[in-house]
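All protein chains of the complex are present and in place, except for one that has been dropped.
This part shows chain A:
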Amino acid sequence: MAFVALSEAEKVYIVHGVQEDLRMDGRGCEDYRCVEVETDVVSNTSGSARVKLGHTDILVGVKAEMGTPKLEKPNEGYLEFFVDCSANATPEFEGRGGDDLGTEIANTLYRIFNNKSSVDLKSLCISPREHCWILYVDVLLLECGGNLFDAISIAVKAALFNTRIPRVRVLEDEEGLKDIELSDDPYDCIQLSVENVPCIVTLCKIGYRHVVDATLQEEACSLASLLVSVTSKGVVTCMRKVGKGSLDPESVFEMMETSKRVGKVLHTSLQSVLRKEESLGPKRQKVGFLG
């Protein structure tokens, strides 16, 4: 993770500020920075999204490809995650430097999607045991400004919302050979339901309190963080503790309650932005990367 050097006095200032619920940029402990979301930014994907959270910039692309289902789940498709920490974000990611962080984030994404209700995997099945849709979700880290997990989960959810999978039909001819027919209309697609896709809320313990959406400086002052994956209904799907420090059970309970509260608001905001963007229609002005 990119880290900033801070002097002792700066750390003390930040910790005392968090105690008084006034962070460096005037936010309270449960306030997020302004988030910008845009979908459909990469043209040759099935779905894509770009999320900017302060100085953190994430790009996610989803590609739907046909493949064979896994042996233990013959009626379902599945998702594959790959995270690339680009050297653009920080010089530490040059060469193989970003691989560790990339695998850590990818493993976290696998964990939070590893349950029956996040994504309806049965809808990705074309014909049992033979064909299914595999969604390759590629995450690209363009800039690192703190709070990576939250931004990445928001971007993944937005990209899945934007994903359009072509509708296919399986035709069986007289000899029993199966043929897959793609619809002629390029806009005849199925959309995934992202209602139960969870988002990650990262809570960093600073001093005696915890903050949401920490900047790089605040992350440097925090010894322990809790990553909680929350759905739009406030249900916690998984939880992970990171950092060298320890958390006592009462703090963990408090942080979980905060994350449920914060998570619900996060989901409602994201859903309203995505719906607003969809209502603008295909002729909307795309800002993209040069805006």
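The rule we apply is simple: a residue touches a chain if its C-beta (ideal position, glycine included) is under 8 Å from a C-beta of that chain, and two chains touch if they have at least 3 such contacts; residues count from 1.
We take it that contacts and distances are computed from a predicted model.
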Original post:
The complex has one chain missing from view, so what does its UniProt entry call it, picking from "Neuronal-specific septin-3", "Serine palmitoyltransferase small subunit B", "Creatine kinase U-type, mitochondrial" or "Exosome component 2"?
Top reply: "Exosome component 2"
Original post:
Of the residues A:L142, A:M256 or A:V273, which one touches the chain left out of the display?
Top reply: A:V273
Subject >> For chain A, residues in touch with the removed chain >> reply: 5-10, 12-13, 16-17, 19-20, 22-28, 30-38, 52, 212, 261-262, 265-266, 269-270, 272-273, 276-277, 285, 287, 291
